[in-house]
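Only one protein chain is missing from this complex, and each of the others stays in its spot.
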Amino acid sequence: MDKVLMKGNEAIAEAAIRANCRHFFGYPITPQTEISAYMAKRMSKVGGTFLQAESEVAAINMVYGAAGAGVRVMTSSSSPGISLKMEGLSYIAGADLPCVIVNIVRAGPGLGGIQPAQSDYFQAVKGGGHGDYRMIVIAPSSIQETVDCTIDAFDLADKYRMPVMLMGDGMLGQMMEPVSFPEVKTDHLPKKDWATTGTKMKRKANIINSLYIHPEELEEVILKREEKYNTIYETEVKYHTEGLENADVVLVAYGTTARIAKAAIALAKQNGIKAGLIRPITLWPFPTDIIAKTAPNVKCMISVEMSTGQMVEDIRLAVNGVCPVHFYGRTGGAVPTPTAIFEQIRRYA
Amino acid sequence: MMETIFERPKALADVPFHYCPGCTHGIVHRLIAEVIDELGIEGDTIGVAPVGCAVFAYNYFNCDMQEAAHGRAPAVATGIKRANPENIIFTYQGDGDLAAIGTAETVHAATRSENITIIFLNNAIYGMTGGQMAPTSLVGQVTQTTPYGRKVEMQGYPIRMSEMLATLEGSSFIKRCSVDSIKNINDTRASIKKAFQCQIDKKGFSMVEVLSTCPTNWGLSPAESMDWLRDNMMPYYPLGVYKDVTGGDR
Partner (left out) sequence: MTREILFAGFGGQGILFCGKVMSYLGLVSGLEVSWLPSYGPEMRGGTANCHVIVSNDAVGSPIINNPTDLIVMNLPSFDKFENTVSPGGNIIIDSSLISKKTSRNDVNAHYIPATQMANEMGVPKLANMIMLGKLISVLAAVSLDQVKEALEKSVPPSKKELIEVNLKAIQAGYNFNSDI
């Protein structure tokens, strides 16, 4: 298929539609509004539903209802809006409902700013909502990968009956790159015989619920879900590496930052320093193994983030003291430059 | 041969309810189930349970059910309805759920003319958490969080949801009923049926508000509670039809 130039936000929306998502509930917020705008334009043309909700809270609960009714459904927002969605997200996790949530991250806390950031890492991978739950978090780093990851996100959500977050940042949402859309198949996925579509008087009632009043019962439900999470940790980790062989310094970076890190690695090469890159694509499950395996062979690792240091904690857990793990980041909407990252490489090489 | 003159509605689950003695939730559950039976829609109906005393409502009906977060039932119902517009969706909500934490969801479902039916139980108190002030608690009413009575200068006025929602273009049928007497119970059943019929006929948002009692948290016997409802709630929350686009009696 011919490649077209598309903004990240629009590419996410189009990919969702190609993945047979026909229900979108959202609320406007910069810098992800193009997703809503695109959905508003396209959904009516493909027989789908676009609904601008009265709030982020309402939007995520509409997602809950539609997911419970068995359809592919998505919402999107940016950081402050995602905070509002956290209640619904916890209920969605607790009721084992599949859906896709897009966070085009901007700077925080509070109203923060509208420029790109990665400071919602903790919120996405460590919880955010209340309770023992996990969410698959996917962080693409190009527009084409955004398309592919959006399609994967729906499949993973359906496969594991859980929420999946696609996490980009303002830059990925706003920039254009050439993309093509792959053929989407969904026939390998489990049937949603648990959904509330009406009993038709032919089966027992289906109940979508996260309330279990007896501790033993709730514990059992949570532990069963934990087994599912363990399976995901064993089978669904995704990452990309570059130049790990003979590298003295390994950068760990995801999303937009990984692209900039690559430019810094090229600068290092010009200066005779061997640097490599581990780019997590799934932030949860986190690529712990490759980081642990790489640690003994390098002088150090540097986590590069658009935050004050969030993913670095998971890298340190993975490295477990085997090599030093440094951090370099910009925050508040500022974006690291290749030169600044290169300076860090040079400092620690 | 024995003739059956009274039985459990088919749409009502054959399980013990957890409600307190004298509580009117059981009556309203039964009325909804009777209406579902009468309309023959059990197989197409999806109920949405609230957070509050009726939180276990998902176990009390035989149709498909979803449990919503506190106040979010109208949004959840919207999601279900938009996913499968041919299903019949009702939410069952109390006053804290519908008129406090979920006011925005309620108002916007109504103004969007979301084609769903809300059964709203107003008993002027938070039951499940043990008797705190509700948005519908009356001025002067003593609750756990208004131990000296609700004061206008502190807590403002009780909210009249039926009147408010009736002002919205999107609502189709809004009626306030009561279950304090046989006559009013029968009227409530007829009103719930009409609200469901509005949805079946795709007329948009319908709501039946039911004035109810909470003997446990009001600190009254069930019979005294009915008197209290008539003497105190009915004057502030008059029964009647507040909106009816079907052209029925007002």
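Residue numbering begins at 1 within each chain, and the chains themselves are lettered A and B in the order written.
What we mean here is this: a residue touches a chain if its C-beta (ideal position, glycine included) is under 8 Å from a C-beta of that chain, and two chains touch if they have at least 3 such contacts.
What you see is a predicted model, and the numbers here were worked out from it, not measured in a lab.
In the entire assembly, the chain absent from the figure touches the shown chains A. When you scan A:Lys85, A:Lys262 or A:His326 for touch with the missing chain, the hit is A:Lys262.
When the whole complex is considered, the residue among A:Ala40, A:Ile114 or A:Ala349 that touches the unshown chain is A:Ile114.
Although one chain is not displayed, subunit A still touches it through residues 3-5, 30-31, 114-115, 170-171, 174-178, 256, 259-260, 262-263, 266, 335, 337-339.
The rule we apply is simple: only the chains that are shown with their structure count from here on.
One inter-chain figure worth recording: subunit A and subunit B are separated by 39 Å, centre to centre, where each centre is the mean of the chain's CA atoms. Per the touch definition, subunit B reaches subunit A in the complex via residues 42-46, 48, 55-56, 58-59, 61-69, 72, 75-84, 87, 104-105, 107-108. Across the complex, subunit B is touched by residues 23, 25, 49, 51, 53-55, 57-59, 61-71, 73, 87-88, 91, 95, 196-202, 205-211 of subunit A.
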